[in-house]
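Of the protein chains in this complex, all but one are displayed in their positions.
Up next is chain A:
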Amino acid sequence: MKRFTGFVLKEFRHIFRDRRSLFILFGMPVAQIMLFGFAITNEINNVDLAILDRSKDDTTKEIINKIAASEYFSIEQFLDSESEIAPVFRKGKVKAVLYFEPDFGKKLIQPGRAKIQVVTDATDPNVASTVSNYIASILQSYQQETRRVVEPEYQVVSEVRMLYNPELKSVYMFVPGVMTVILMLVSAMMTSISITREKEQGTMEILLVSPLKPLQVILGKVFPYVFLSITNAVVIVVLSIFVFGVPVNGSLFLLALESILFIVTSLALGILISTISATQQTAMMVSLMGLMLPVILLSGFIFPISSMPLPLQLISHIVPAKWFIVIVKGIMLKGVGFAYLWKETLILAGMTLFFIGLSAKKYKIRLE
């Protein structure tokens, strides 16, 4: 036991002496959660519009005021002719142009139909479609307020309720993803690098010749990262609760247990990577290509799995991160308990055992 604590102490010294790894360990989680929380968002705010009003009557003025008053848009300039539309888009600042047809107000009363054309810059398709949706809904609410339209005798009204994330905040979606990425990065990449570093330096050989058992060596290497990963998970959850107001609707205790399970999964992967790579560089490349890309692209973190082609959906099943994201979303946003998550938990646990078994086998072969 005393040998083990000495080993762990040495491991912590390595970590705290190396500025780069310290930065990855503690800078990354904070930077990522801030980036995803504040900067990377699917919502739109203060999109610049240009207006081409061929009618210039009270109605169009009211509509324009209403749009200008919303936080989503700011009116950048007024155009005088159609020929100005294309140059405005080419400059790039304006994302949409609203075109009111001549005699807009009059036509709205008689014959009761008036047209607005919404031209958007679809080089960014997401923004374009969101902008046109927002404008449509502003127009709709304008109509309802002024009641200038006669309500049809019957109509289908869809009342939408957004469960679990009523304001559709994107940070709700990013927190589980960022947590997964960070835990994976710290646990798998950092351990695989630190184990291969011992191999590269030749100190691994010294350790194997010492009375320490190989299992003790591996546990000693891994233990500090368990501790650091847990710290990171706590930092991420605290930041998301207090800075972004993401709720934890389910049990914090369950969230902690599931996170520890995922940390162990990642550590097992890290050890596996270290058994197949001889140098730190290889370990890093394997971790980045083999782990980070699937975690970001195939886990449902950013791109929904249900809209992927079937082969990719199948591959996503073997990405541990996918299951962890389901678990975290379930606990934090839906507030469900273990009864709903046992299947995902079981899959993660199974994967963990598989990775541990495989790396134990590889490690033995190397020693023989």
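Methods note: a residue touches a chain if its C-beta (ideal position, glycine included) is under 8 Å from a C-beta of that chain, and two chains touch if they have at least 3 such contacts; residues count from 1.
Criterion: contacts and distances are computed from a predicted model.
When the listed names "ABC transporter ATP-binding protein", "Phospholipid/glycerol acyltransferase domain-containing protein", "Cytochrome bc1 complex cytochrome b subunit" or "histidine kinase" are checked against UniProt, the chain not shown comes out as "ABC transporter ATP-binding protein". Of the candidate positions A:Q117, A:T203 or A:Q281, contact with the hidden chain is made by A:T203. Which of A:D18, A:E62 or A:E101 touches the hidden chain is settled by the complete complex: it is A:D18. Panel shows chain A; residues 2-3, 6-7, 9-10, 13-14, 17-18, 201-203, 205-212, 367-368 of it touch the chain omitted from the view.
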